[in-house]
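Only one protein chain is missing; all other protein chains are in place.
== chain A ==
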Amino acid sequence: MSDTQAHSVAYVRDTMLPQQPAPAGQSGAVQWLRENLFSGWLNTLLTLLGVALIYTLVMHFLPWFLHGVWDANSIKECRTIITDRYGEGATGACWAVIRERWHQFIFGFYPPELYWRPILTFLLLFVAVGPLLFTWVPRVLAWFTPVYPFLAVWLLWGGSGWTPLMIFAGFVLGAAILLVLSPRLGSIMAFSIGAFVAILYFLFVVGPLIDGLQAILPWGLESVDSAKFGGFLLAITLGVGGIMMSLPLGIVLALGRQSDMPLVKGFSVVFIEFIRGVPLITLLFVASLLLNYFLPPGTNFDIILRVMILVTFFAAAYIAEVIRGGLAALPRGQYEAADALGLDYWKAQRLIILPQALKISIPGIVSTFIGMFKDTTLVVFVGLFDPLKGIPDFIRADFNWKGIYWEPFIFVGAIFFILNFAMSRYSMSLERRLQRDNH
């Protein structure tokens, strides 16, 4: 080829030039910087201001972090060590308070020799919720899920081993009646009878039964009083309990609000609007103070249970509205398709409506859960030891640590961040997994 053209063309290059790298200003970090940070005089100015701000903050706080002291027994010792190491006037974090008191941040006043019980409860939580959250967990573990709440309460608070068994038996009794009678009497009638029998059982039978069984064959765990709960043990107990109970309640309320039955709809609307309309603090004060005036003196209605019930109501009202949003977002055709297939109300909800509505609502539901988990720190106002303020306040009451301020906030904030970030990432992965792109 080149031979034939050689005479007609003055010059033919017969070797490829090696590829040149892009000009220095058009590639790599320099290009990225220019496009993203210095693309105009305004952006350049903002970048410089930002860098100056970050530099100031880092220079202000970095020494404080770098001078952190772990091996001291009081804030005075911390200060002495920091002065010795870094000279007069140096400031530093006194992480020693975390080293000495970390167990109180985690467990409150729970007896140290019994720490295995909350730890075991926490680990079993993953076994119990695993089948609900992840598809790769063996399905057979789902049998453990309904048992877990009873086991968890027993592990945490202790007491007779018969109590959780007999209370669980009451639920089994109610469910059995429902299953046996519903083919003959219809689901509503069977549900009423089952609930009635179960309530009679809880009111009159379960107490003497447990006493009797305990007298015949005593076994159980050492009781731990609610007053000993604190820190993250309290926050997670309230948070998980509230989440577990508020989701079903929220779904029921959301469906109730869509219902055609005026009584059900009215009750749902009043409940949701009332609970959403008052601040959580109000509800907590109701739980801790107002109830005391209604209940007779000397009544021991557990404060954690009271708070958990009202936190659940609060979260359920929000979740109901989130799910209602999901229900409203479903195209009308889905409802009509369910009707056209001849499904009854519950089947339509269970098989067609709720799976789609809940999928749409996942971000909102998880946001509500995260918000509720963080709101558990508000229990400090009713005299419980939340990890953020209650625990640090009483640690500061020890003269050795009086004057500690930021370290507990940073420590507790970091743990809250880890837990909430995990929840948030899980919800994103769940959304991806359920992505169907069909409408």
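By definition in this document, a contact is a pair of C-beta atoms (placed from the backbone, for glycine too) under 8 Å apart; a residue touches a chain by one contact, two chains touch by 3 or more; residues count from 1.
Keep in mind that, in the parts below, contacts and distances are computed from a predicted model.
J.: What protein name does the UniProt record of the undisplayed chain give, "NADH-quinone oxidoreductase subunit M", "L-cystine transport system permease protein YecS", "Amino acid ABC transporter substrate-binding protein" or "FeS cluster assembly protein SufB"?
T.: The UniProt record for the chain left out of view names it "Amino acid ABC transporter substrate-binding protein".
J.: Which is it among A:W95, A:F313, A:F385 or A:F411 that touches the chain not included here?
T.: Residue touching the chain left out of view: A:F385.
J.: Identify the residue among A:Q20, A:T135, A:S223 or A:Q435 that touches the chain left out of the display.
T.: A:S223
J.: If the hidden chain were put back, which of A:Q104, A:S246 or A:S268 would touch it?
T.: Of the listed residues, the one touching the omitted chain is A:Q104.
J.: Kindly note down the residues of chain A that lie in touch with the hidden chain.
T.: Output for chain A: 75, 79, 100-101, 103-104, 109, 112, 159-160, 163, 167, 202-203, 206-207, 210-211, 214, 223, 225, 227-228, 285, 288-289, 292-293, 295-302, 305, 380-383, 385, 389-390, 392-399, 402-403, 405.
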